[in-house]
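Removed from the display is one protein chain of the complex; every other protein chain stays in position.
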Amino acid sequence: MTAVLARPAAPVLRRDRRRWAWGLAALVVVGWSLAAALGGDVLNPAGGAQVGRFAAAALSPDLDGAFLGMLGTAALVTLAYAVLGTALALALGAAGAVAAARTTWGRRGTGWAAARGVLAVPRGLHEAVWGLLLLNVLGLDPWVGVLAIGLPYGAVTATVFAGLLDEVPRGPYEALLAQGSGRVAAALYGLLPLAAGGLLSYAFYRLECAVRSAVVLGLIGAGGLGYQLALSFTSLRWPQVWSAVYALALLCLAADVAGRAVRRRLAAPRRRAGVLARDRVLTAAVLGTGAAVVWAWWFLALSPASLVSARARGQLGHVLGAALPPAGDGALLREVGAQAVVTLQMSVLAVAVAVAGSALLAPGAARPPGAGPGRRLAGAPVRAALLVLRAVPAPVWALVLLFVLLPGVLPGALALGLTTLGVLGRLAAEAVEEADPRPRAALTALGARPVGAWLYGVLPPAAGPVLALALYRWEVAVRDTLLVGLLGAGGLGALLASRLAVFDWPAVTTVLAATVALTLAVDLVSDRARRVLR
Amino acid sequence: MQDRSRRAFLAGTALALATAACGRSSPVGSPPTAAGTLRIGAIPDQDPEVLQRQHGTVADAMAAALDLDVVYSPVTDYAAAVSLFRTGDLDLVWFGGLTGVQARLQAPGAQPIAQRDIDREFHSVFVVDGATGLAPSDDLRPLAGLRFTYGSETSTSGRLMPAWFLQQAGVDPQGFPGGPGFSGSHDATIALVASGSYQAGVLNEQVWRSRLEEGAVDPAAVVEYARTPPYADYHWLLGPGVAERLGADDLAERLTGWFTGLSADDPADAGVLELFGAGSFVPARATDYDRIEEIGRALGLVT
């Protein structure tokens, strides 16, 4: 007689199917982009000497007094643009966030979708494109630089703020509504304080981005550090280029340090019992920001009148008249389609490079709370390297890489990858710092090696946020392909530049529409992917 | 009480801000309301960092000689220079042949003022990477199979005329392997060809000669392959309505007179001439650039 033993079914390890599908799809897309970039020869070792010249100049920047004086003034212009652009972006973002938040629309999905659609247009265009378009309407007016940063950043900020508002726990807000307070007051007491930390630290992050964008605008003639950098770059005066890069890095560092101080204070407030004492650091940050806006307004001599002048209206009419209707001939549309694919490949590779680099560098760059001075010191070179990676504008990286790589998608994608790594590596280091230190400490306490403690205690909680940030940067990378396309890399940006150069406005409109559509598509895909990560 | 003083402070700040902004000229760009000022600029073509940073030389010399307020506005982008000429933000601009044609088409009535002695018969040079082993020749056809880069997209000497001469020689100017690159500047073209990433390129002859003289070119790495036939290039272009705005009907004549009167023997003049790499300036006529316009249309660079 055989007894059939009823064994309980052994538990089976089930993988999250959606995550696996997304992961697999990501691998396929990266592989496809890589195949496109690596087709044929890619290396040109003979150009090593040229890269060497660029690299050597990093150690001997131009320190001529007159030149440094000029850089100082230029840095002030860049700072003023960045401050006013950020202020405008925050104002627009705050207003737009209300329109773009699911909280506002509740179950009325169409209103929400319409608001998101409206925001996609300013967001889909690169700051440099905004700059060129505004230049055609406003001429040589400082508003060009302010608006070129403020409008696209405002749209991005609105989306991010809306996300922050939507993610805040809703209990307190609804509790206030339940006791009869109005929506505005309930949001002021129940939503805003909870989101304030995120909003404020994002504002400082935007300021740092705005400094870099102001430099890009200088490349198209809006003045400032970027202008000086562009002049020296055009003649390949590497020592001068490095001086400008270091000046820019200092500005970025200042914004970064200020943002970090504010974030620390918000996370761990000083307690002083019994008095209504405002935090000095936070008060100084707010007052300092206000003073900076006033100074920047004065320094750039902004005049609101020039925005609505008859001349501006006339030029707007001229540009719109020339740009509409968009060109729709088959040859152009085919070209647009082909270049959109190139843009996509370039952006995917850039983000892949940045993610891989961040995984390697973030552990070194992070300053976990309570780390000793030795650990902090060891991280300094990594952080400085990340700072330089993002301070050198993408067009400069593109040219330098082209000395040792043959023309094609690869040098462009790598150039974007390096700047993206500079940004993402820093964000990843912050995510590591903000992760709860206790799980890792517990693992160390039970005798785990540092690598093991890192893999089990830090990586799992940090990986999700870092990948989500990478997906955000993907959209930025799509727009930034504009900066690296001309040197044989191609993409929609190169096509746009060639149409702009010959003032073929109808074709410009078509390419811009395609760019916005591509950015929107990338945003939708990355939004889906982020939801799976959550 | 405290509230009132706060409000007064805010109002005062706003007022101070508004008035301060009015009394100050911006460090970037000039206000279009400065009616009595001649605003000059230049495309960023050769040695832009020298030209744009020492613009004071030109503006001051011109202001002193013509008894005008002259401000120099920096521009780093070819298309931006043309657009600013159209919007009236720049009155007098140092354009290349092609950008000058684009500017005249967008601002009808604009008037060429002067060109350099060398601009009547300007040349470009095709350069090749030493590793290609190509010997100098007048035959452009061997270039067709090489990785090739132009300079800026609307540069006359770095793009338009070389493309034209390539086409005349039977080489498709857009048909290089992987498509042609656009290095962005004459110096970048030299560096890229020297590295071998691009095997051939083309640039402004004046820049090429001066880099050779400076010893900035490794003669083994970059070799001059061919020199183009002559064509007309750079010139000063005066915007329509500027003379009327400044209340000087003879402005064009006075400007032409000043430019053509610059003499290398006068130390002050020599500074200006040297900045532009010119021996002297000569009068320029719109008809000098008719051929550029035709070629621009033929190559789709003028629409």
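We just call them A and B in the order they show up, numbering each chain from 1.
Here is the rule we use: a residue touches a chain if its C-beta (ideal position, glycine included) is under 8 Å from a C-beta of that chain, and two chains touch if they have at least 3 such contacts.
Note that contacts and distances are computed from a predicted model.
**Student:** One chain of this complex is missing from the view, so tell me which of "ABC-2 family transporter", "NADH-quinone oxidoreductase subunit J", "3-isopropylmalate dehydratase small subunit" or "Phosphonate transport system ATP-binding protein" is its UniProt name.
**Tutor:** "Phosphonate transport system ATP-binding protein"
**Student:** Wait, the hidden chain, what does it touch out of the ones we have here?
**Tutor:** A
**Student:** Looking at the whole complex, which of A:Gly39, A:Gly52, A:Gly72 or A:Gly171 touches the chain that is not displayed?
**Tutor:** Checking each option in A:Gly39, A:Gly52, A:Gly72 or A:Gly171, the one touching the absent chain turns out to be A:Gly171.
**Student:** With respect to the chain omitted from the figure, which of A:Gly197, A:Pro437 or A:Pro506 is a touching residue?
**Tutor:** Among A:Gly197, A:Pro437 or A:Pro506, only A:Gly197 touches the chain that is not shown.
**Student:** Of the residues listed, A:Val30, A:Ala57, A:Leu88 or A:Ala186, which one is in contact with the missing chain?
**Tutor:** Here the residue in touch with the unshown chain is A:Ala186.
**Student:** To test your reading of the contact rule: which positions on chain A touch the chain that is missing from view?
**Tutor:** 171-172, 174-182, 184-186, 188-190, 193-194, 196-197, 266, 269, 271-277
We take it that only the chains that are shown with their structure count from here on.
**Student:** Please give the residue numbers of chain A that touch chain B in the complex, ascending.
**Tutor:** Spelled out, the residues of chain A in touch with chain B are 44, 46-47, 49-50, 70, 73, 76-77, 132, 135-137, 139-142, 144-145, 218-224, 227, 230-232, 234-237, 240, 294, 297-303, 306, 309, 311, 315, 395, 399, 402-408, 486-488, 490, 497-498, 500-504.
**Student:** Any idea which chain B residues touch chain A in the complex?
**Tutor:** 13, 17, 20-22, 24-32, 44, 47-50, 52-53, 73-84, 86-90, 102, 106, 131, 147, 149, 153-154, 178-185, 187-188, 191-192, 194-198, 300-303
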